[in-house]
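See below for the structure under consideration.
Complex shown without one protein chain; remaining protein chains in place.
Coming up: chain A.
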Amino acid sequence: MSEPVELRPVTFHPEVLARIAPDLYMQRHLSLGLRPSLRAFEEFRNVEISDGRLSCASEDSINVVGNNILGSNVLKCGKTMVITSITGGIVEDVVPAKSVDNDFSEPSERTNRVSQFGRVYPVVEVERGRVGAPTDEEMTLSQRLYNCILHSGLIPKRALDVSVGIRSTNSEGESSVVYPDEEDSSNAVDTPFRSKRKWSYTLYAKIQVFSRDGPLFELCWNSLLYALASTKLPRAFVDERTTDLKIPISMRGRSAVIRETFEIICDPTKYLPLSLDAANKAFASNFGVLEIDPEAQLPKDDDDMQEDVPGSVLLADVQGESEEASVSSTISVVTNADGNIKHFRAVGGTSKITIEMIQQSIKLAKLRALDLKAKC
């Protein structure tokens, strides 16, 4: 009744195998001492960066109408391309009534460390050939970037303060802008406008990713960092005529006086670079840990010496579908060259992450940070 079953070996094209059995494809590569991308285990991809000359402070587009990009970066890593653009807004800070008198640059709460740092509001979009609401990955990335920027202390809150100048128009109709920090000490005329109010810039980052090919957090982080490093904030001023404008309003029968909301105008030609805290400038690298499956190894010749195959390997810069699919234990390190670690995340998946691997990954991340910093 039963017919003999004949087993024939099946061969697949590498691309097909990578699709249907990514783990086997991966293991076969590892047994050759290579990765599917033909990189060595601890080799990173090269990163090319450019500011794209998109910013309105750049030479190409200084003072053109409609451009409100303050900083930009185009990062290419392998085939993946990340385009980051920084835009800004101005927000009036809530200053407690008491602290108005003394210099309010001192944070009132020493304990709240995070309150001393500026924030960036990122929105990540990954092109994937679909339209609709942001995917989980995009949302997670945005949130993670937001948290990491805030807690790294990269942007001191002070760097975002708007030092508001005053534009005055003389009798000839010429207007000039005086900024508090540019004022000569010899200038006897004291500015009548002592700002009791405080404004600060808010920064928004728009990150667009093309050709997604592996985990993105590290690429987005690095791109965002480069973009912030190139960010220039415009000088801002208020018109003299509005400085002492007061509008009385009546509130519940009692008379109150409120000041007019000043219109803050930005100078389209004068920019100051955003001063980042250099010590907190850190770069991101990712790693994957994968156990070598002895059964999936390529058959060796009989006279080959029995090599000691390490139980698991550390792979730097995870890339490609088959790597991403088979690597479930990952390490992500954000650090600078001196080992000032800003973010560390290890996800223990199917493979065990050893202490040596963590040490090695931090060592490599430091080296890489040194390399990436040189490109800034």
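In this section, contacts are C-beta pairs under 8 Å (C-beta built on N, C-alpha and C of every residue); 3 or more make two chains touch, one makes a residue touch a chain; residues count from 1.
The definition used in the following text is that contacts and distances are computed from a predicted model.
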{"item": "Hidden chain of the complex, named as in its UniProt record, picked from \"Protein Abitram\", \"Blast:GPI transamidase component PIG-T\", \"MIF4G domain-containing protein\" or \"LALA0S08e06348g1_1\"", "value": "\"LALA0S08e06348g1_1\""}
{"item": "Which of A:89, A:180, A:273 or A:339 contacts the chain that the document leaves out", "value": "A:89"}
{"item": "Candidates A:166, A:219, A:266 or A:316 - the one touching the absent chain", "value": "A:266"}
{"item": "Of A:4, A:33 or A:129, the residue in touch with the unshown chain", "value": "A:129"}
{"item": "Contacts of chain A with the absent chain, listed as residue ranges", "value": "52, 54, 60-61, 63-69, 72, 79, 81, 83, 85, 87-92, 119, 121-123, 127-129, 131, 133-134, 139, 142-143, 146, 175, 202, 204, 206, 208, 210-213, 234, 236, 263-269"}
